[in-house]
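Excluded from the complex is one protein chain; the other protein chains are retained at their positions.
Lettered A, B, C, D and E in written order, each chain numbered from 1.
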Amino acid sequence: MAELHALTKLPRIGWVLAGVANPESVSDHCFETAIIAYILAQQIDEPVELGKVLTMALFHEVGEVRLTDLPRRSSPYVREFKRKAEREAAVDILGDLAGEVLPLLDELHELKTLEARLVEAAEELQIIAAAMYYAKENQGDISEYRRDVARYDALGIVPAALVAEVVARRLGEYLGDRPYWELGYRRENQPPAKE
Amino acid sequence: MAELHALTKLPRIGWVLAGVANPESVSDHCFETAIIAYILAQQIDEPVELGKVLTMALFHEVGEVRLTDLPRRSSPYVREFKRKAEREAAVDILGDLAGEVLPLLDELHELKTLEARLVEAAEELQIIAAAMYYAKENQGDISEYRRDVARYDALGIVPAALVAEVVARRLGEYLGDRPYWELGYRRENQPPAKE
Amino acid sequence: MAELHALTKLPRIGWVLAGVANPESVSDHCFETAIIAYILAQQIDEPVELGKVLTMALFHEVGEVRLTDLPRRSSPYVREFKRKAEREAAVDILGDLAGEVLPLLDELHELKTLEARLVEAAEELQIIAAAMYYAKENQGDISEYRRDVARYDALGIVPAALVAEVVARRLGEYLGDRPYWELGYRRENQPPAKE
Amino acid sequence: MAELHALTKLPRIGWVLAGVANPESVSDHCFETAIIAYILAQQIDEPVELGKVLTMALFHEVGEVRLTDLPRRSSPYVREFKRKAEREAAVDILGDLAGEVLPLLDELHELKTLEARLVEAAEELQIIAAAMYYAKENQGDISEYRRDVARYDALGIVPAALVAEVVARRLGEYLGDRPYWELGYRRENQPPAKE
Amino acid sequence: MAELHALTKLPRIGWVLAGVANPESVSDHCFETAIIAYILAQQIDEPVELGKVLTMALFHEVGEVRLTDLPRRSSPYVREFKRKAEREAAVDILGDLAGEVLPLLDELHELKTLEARLVEAAEELQIIAAAMYYAKENQGDISEYRRDVARYDALGIVPAALVAEVVARRLGEYLGDRPYWELGYRRENQPPAKE
Partner (left out) sequence: MAELHALTKLPRIGWVLAGVANPESVSDHCFETAIIAYILAQQIDEPVELGKVLTMALFHEVGEVRLTDLPRRSSPYVREFKRKAEREAAVDILGDLAGEVLPLLDELHELKTLEARLVEAAEELQIIAAAMYYAKENQGDISEYRRDVARYDALGIVPAALVAEVVARRLGEYLGDRPYWELGYRRENQPPAKE
């Protein structure tokens, strides 16, 4: 499991490409996803299995240990095999833990249970909140993330939707009327890339 | 709770002082502590409340949001006040979450329950494992951490003790006979500082 | 005295928290404080003991070698013991030099002599000038430092007041109408933190 | 073509995983590959089309603009798809230039012409030379690259083989008897990964 | 020729002084100059010797291996001897390659041939495009580079002039009405510095 240490060294590539000088690591992303998932779990009325929620949040990027953080603009080229590659890598990395963790990652991927929706909502919230912090701190060109905010789907987790509204408002204030220059997404006869 | 984002920006000061050029953040430390605690929880025979374990691990440095990561060499000067200051800061930072999280942090501090000992063992394991990785990667002068390894207390968590042995051996291999130059711990009529 | 080398490695934590990617070190701060103090000393009409002024400026953060740079938001929790801790740390760090330097640091703390007021005015000027440079360079969210500029007290050092006016004007130009989002200062029934 | 600017921001991920604090960018790698290819072209007796050689060297990582630098340990999971994905990405990125550049990249991939072998030999030489410089500078754990050096294939380019011998010797001197700890390559029933 | 590796470590000092936190290296500059020169060569109607163009672009900063990247503000003090120093350094660094490369660098300096004008136009285009990217990414205070854009001379290379217009427009959008504070160019009785 020593391999998981690599997550503290891998930068989140989206921020690298946005020009953030010292971007968060993949582990920073997982940590904050877990924290946000914890808070959301406290705020909703339904009973939630906390251990499951936090395990999903902590391990949801485990495949990146070997595949690294593929950016959104890679999507048209890796779409067909990425999920399979990530799952195979996860099996190899987890080793003895695969029996426990892999079913949770599959559950997260399917988005059917409350815990899965909660973690997914938390993960996407982490991304737009990070965008807001970078915009606040003048780090990189964050204008592309207006789109993420606009498309944010709380998956029925009400407090996540409320936080996302605040994030959207603040991000808008920090970005102002900054122009957005689309680079890295052009592909003929194809809709814009989505991660 | 937006304040917790600061943990992704705060460097672990011990590594800064050791000369690690791009050291892990406090959130990296918490993430890895949680991962290690999860693995230890899988490996011991006794039943463990997983949600509690991961919550303790994720929030155990919450006070550093306002107090930052005070290094070991500050110990002789802040020893009497630090715990109280951290707890007060935690109350202010956690806000509405304090009711849930603060009792867990107190439980962790007291080291009486299995969950508390497991997280404490995981945290200390994270530190000596990080030392081993930095020694492996030639980052900074890690010779001081031989002492941490030698003093490692698994608190009765058997798999933690087994991992610590491997870490000790590898750290020894990477450091070789590198000299240790004690800087920052001298105080007359006083035993060497301990965090 | 080799310990003082740590000041070149310790980042000024306020800038870290503001999101400055590669912030100045404590030694950078001391260097610029000394340079500014030198210039102010040239510009005032009264006779100034230059050796004393520069010694005060160079050594005024010596305690941070062991305590690190505690940020403003730590103030409510460390207020009562910080000064004492810094002084004790300074004694231990300075060793044989304490006899010469400590009385100067005490003199600086009391702000009674011209030299002490001059160095204090220089130090605060360094901080707001650094804020101005970071705002100029789009580094981090500097909006909080509008408050420092507004509260700047030249302590009767006239040329310091003149420079502070220029800094205030330029900082205002660079920040424009950027919103200020207070994070890290909430405490019930308590006035806003001050360092 | 503005997208190619991303290559100056993307770190070579192998060095990130090895713990190099401030690793070379993909563009650094391409620049040095071109320089080495130029030198080899001067040193061999056969006539070489220099414009072709340098174009191959400069553009050989163009697909990484969208796919980023996938590390060696991703190989078992992406092996079947990577070449196709890179080529498709290259087409989209190159746009109008694809007509000129793509045939050269295909030629490079096939390793049949002298120019292709020369650029390939230069690229691999850049990698082992970079390993040697990092070992010289104590940056990261470079012990894994002993294997690259041992397997270096000059593809018939004699001066490349001569330089590789010097690199091998110096790398050996700098690494000494440093242990190699294989992380990130375990896969059951499968030979060790190769990029 | 191992010395040329230094170009990957040397930061472009102009960006350092502008406050860019993690600026491009000299080799990044050379790489992009070569890429731009390649594209311009494809777009003009006249026949161009591609090998010569790319060699000029790749080696045009070779003297900086020993002299480093002297900033514009050094110009009044080094103007008289810089060219000679660079040429002497280039001779020593290039060694056996000097016979091939030095005449090309001289040709580039004289700006008489089409290839020389094309590379010079590409190099200046790289600088203003880098300014535009940094402005886009909020990195540093780029306001000074408005002047470079205004003075851009395409040297008769038509497609370079067209790209420069786009760069100028975008840079203007990103910088808005940001004030320009001239620092580092004052010299009495002397026209403003030019590199």
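By our rule, contacts are C-beta pairs under 8 Å (C-beta built on N, C-alpha and C of every residue); 3 or more make two chains touch, one makes a residue touch a chain.
The structure presented is a predicted model; accordingly, all values stated were derived computationally and were not measured.
J.: In the complete complex, the chain left out here touches which of the visible ones?
T.: Output: missing chain touches B, C, D, E.
J.: Would you indicate which residue among D:Met1, D:Ala21 or D:Leu183 is in contact with the undisplayed chain?
T.: With D:Met1, D:Ala21 or D:Leu183 as choices, the missing chain is touched by D:Ala21.
J.: With respect to the chain omitted from the figure, which of D:Ser25, D:Ser74 or D:Gln139 is a touching residue?
T.: Within the whole complex, the residue contacting the unshown chain is D:Gln139.
J.: Looking at E:Ala89, E:Leu102 or E:Leu155, which residue reaches the missing chain?
T.: In the complete complex, the chain left out is touched by residue E:Ala89.
J.: Would you write out the residues of chain B that touch the absent chain, in ascending order?
T.: 18-22, 138-141, 179, 181
J.: Of the residues in chain D, which ones touch the absent chain?
T.: Listed in rising order, the touching residues are 20-22, 133-134, 136-139, 170, 173-174.
J.: Over the whole complex, note the residues of chain C touching the chain we left out.
T.: Contacting residues on chain C, toward the hidden partner: 1-2, 4-5, 7-8, 24-25, 27-28, 30-32, 34-35, 38-39, 42, 49-51, 53-55, 58-59, 97, 100, 129, 133.
The criterion applied here is as follows: only the chains that are shown with their structure count from here on.
J.: State which chains count as neighbours of chain D and simultaneously of chain E.
T.: The shared contacts of chain D and chain E, listed by label, come to A.
J.: Can you report the angle of the rotation that maps chain B onto chain D, using C-alpha atoms only, to the nearest 5 degrees?
T.: 120
J.: Taking all protein C-alpha atoms shown, work out their mean, then name the chain whose own C-alpha mean is nearest to it.
T.: A
J.: In whole angstrom, how far does the Cα centroid of chain A sit from the Cα centroid of chain E?
T.: Their C-alpha centroids are separated by 39 Å.
J.: Centre to centre, by mean C-alpha position, how many angstrom separate chain A and chain D?
T.: The computed centroid separation for chain A versus chain D comes out at 30 Å.
J.: As a quick test, compute the distance in whole Å between the mean CA positions of chain B and chain E.
T.: From the centre of chain B to the centre of chain E is 48 Å.
J.: Considering chain C alone, which of its residues make contact with at least two other chains?
T.: Residues 19, 21-22, 138-139 of chain C touch two or more partner chains.
J.: Touching pairs of chains, which are they?
T.: Here the touching chain pairs work out to A-B, A-C, A-D, A-E, B-C, B-D, C-E, D-E.
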